[in-house]
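Removed: one protein chain of the complex. Kept in place: all other protein chains.
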Amino acid sequence: EAVIPQEVPELTDEERKAILHSTDFVEFLDHSSKILERAMSERYDFMKDYTLGLDDTTEAV
Amino acid sequence: EAVIPQEVPELTDEERKAILHSTDFVEFLDHSSKILERAMSERYDFMKDYTLGLDDTTEAV
Amino acid sequence: MSEVEETIRRLSAKKNVQGVVIVNQLGLMIRSTLDASLAKQYATLMSDLVRMARDSVTQLDAENELKFLRIRTKKHEIMICPEREYLMIVVQTPEA
Partner (left out) sequence: MSEVEETIRRLSAKKNVQGVVIVNQLGLMIRSTLDASLAKQYATLMSDLVRMARDSVTQLDAENELKFLRIRTKKHEIMICPEREYLMIVVQTPEA
C-alpha cells in the first residue's frame, strides 16, 4: 500500500493524460472555453475609471 | 460589563444610524453605487445561451 | 429622504434588481431591501466569501487588491463591491 502523502497530492502523468483524452474533459473544455471567450469579448470596462479607487487616494501608510 | 453573545452580534440601531450618517459611509455608498450601476448597465449576457449548461442536459438523478 | 436612501432606492429600482444588501466587513447588516432572514444569509455568506477572495488575491500578489466580485448563478447574478470597511451586495436576475 502506498503511503498517504502529507502534502496535497498531484495527478500522475498517466492520470493527467487519461483526463485530457476523456470525452467528459473535451466537452468541458469546449463548453467552458466558449463561455470564457464570450466573457472576454465583453466590453468589461465598468471599473476603468475606478480601478484606482478610494483606497488609493487616501494617504499611503 | 455586557455578556459576550454566543451568536454573531448585530449592530444596534444607534450604531447603524451613526454609520449611515458618517462621511466614510456616504463616500463608500457614492463610489460603490456608481461602480454597480455601471456593472449593471453592461450587456452582461455572455452566459445567455449557456445558463442551461452541460449539467442540465445530462440525465437527471 | 436622505441621500443614502435615495441612492439605495435608485439602485433597487434598476431593471432586474432583486435586492440590495449593505454590510460592514464583519457581515453585520447596515441596510437591506430584502426580507430580513434572506438579507442576513447574504450578509454572512457573502462577507465570508469576500474575505476569502481578498485573502486569495493578496496571497497571489501582496500588492494586489480585490475590487469587485461577480457571482453568476443559474438563477441570478450576485455583484459585490467591497470598499473601505463596507460591502455593497446587489442581486440581479439576468435578462430573460
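Assorted remarks:
Letters A, B and C mark the chains as written, and numbering starts fresh at 1 in each.
The rule is short, and it goes like this: contacts are C-beta pairs under 8 Å (C-beta built on N, C-alpha and C of every residue); 3 or more make two chains touch, one makes a residue touch a chain.
Source: prediction; values computed, not measured.
Chain A residues in contact with the hidden partner, per the touch definition given at the top, are 8-11, 16, 19-20, 24-33, 35-37, 39-40, 44-45, 47-48, 51-52. Taking the complete complex into account, residues 38, 41-42, 45-46, 48-49, 52-53, 56-57, 59-61, 63-76 of chain C touch the chain not shown.
Assume only the chains that are shown with their structure count from here on.
A separation of 22 Å divides the Cα centre of chain A from that of chain C.
Centre-to-centre separation between chain B and chain C, using Cα means, comes to 1 Å. Within chain B, residues 27-28, 31, 35, 39, 44, 47 each touch two or more of the remaining chains. Touching two or more other chains at once are residues 68, 83-84 of chain C.
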